[in-house]
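For this view, one protein chain was removed and the others were kept in their places.
Moving on to chain A:
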Amino acid sequence: MDVISSSIKTYNIWFEISGVEVGQHLYWQIGGLQIHAQVLITSWVVIAILLVSVIIAVRNPQTIPTDGQNLFEYILEFIRDLSKTQIGDEYGPWIPFIGTMFLFIFVSNWSGALLPWKIIELPHGELAAPTNDINTTVALALLTSVAYFYAGLSKKGLSYFEIYIKPTPILLPINILEDFTKPLSLSFRLFGNILADELVVVVLVSLVPLVIPIPVMLLGLFTSGIQALIFATLAAAYIGESMEGHH
């Protein structure tokens, strides 16, 4: 009995120093439904960062841009180029969607890696990147699905569904399956990357807390940036594919 109680005590002490809290969420209730509050809180912080920095940098546009304005002009040109490459000539209306997708995911991932969230203690669960939750990534992936359906239907009307039998009608089941695998792969790619990176960093920090985890953290910054780019590029590619004209 004493042996068992003492081992429980040590386990608890270890937990207090370095807890890996996977699958722990802070729950809020609205009506009969629950919300992962930590995702909501961090997403509000990300949105605040985006809006404040945009407002400050784009206030008085100068012909010869200042540093902040230059950075945001570069970002806008990058997004325009990405959309134009993937979607084609009618890329104008889709820039807000692709741009917001890219910026939201990028700032989420980097905020999860760079901001000291552990300072704020939650009663249950912990704060981290909002994209480490399956709800966020599936929400973004479903929005992308809706977007490319909307693009195809608004451009071609009901003849959009001819795409499903385009090369040969034999591929119809595969094309239908694609409509499920596209959002699935998008969401899981982002979710797995961000969650796994966080887990690796936390485990490494709990084992060797000094300088050793830093290369892994840098790798995490790099891959999370790439994941934002990939998500935005694939979203634009799906939209462009569904808007493709007659060959």
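We take it that contacts are C-beta pairs under 8 Å (C-beta built on N, C-alpha and C of every residue); 3 or more make two chains touch, one makes a residue touch a chain; residues count from 1.
As a working rule, contacts and distances are computed from a predicted model.
The unshown chain of the complex is recorded in UniProt as "ATP synthase subunit b", chosen from "glutathione transferase", "Exosome complex exonuclease RRP46 homolog", "ATP synthase subunit b" or "Glyoxylate reductase/hydroxypyruvate reductase". Residue-wise, the contact with the chain that is not shown comes from A:Asn135, picked out of A:Asn135, A:Asn175 or A:Ser206.
Contact with the undisplayed chain is limited, among A:Val39, A:Ile87 or A:Ala228, to A:Val39.
Touch with the hidden chain on the side of chain A covers residues 1, 4-5, 8, 11-12, 14-15, 19, 21-25, 27, 30, 33-36, 39-40, 43-44, 47, 50-51, 54-55, 58, 61, 63, 69, 72-73, 76-77, 80, 95-97, 99-101, 103-104, 130, 133-136, 138-140, 142-143, 195.
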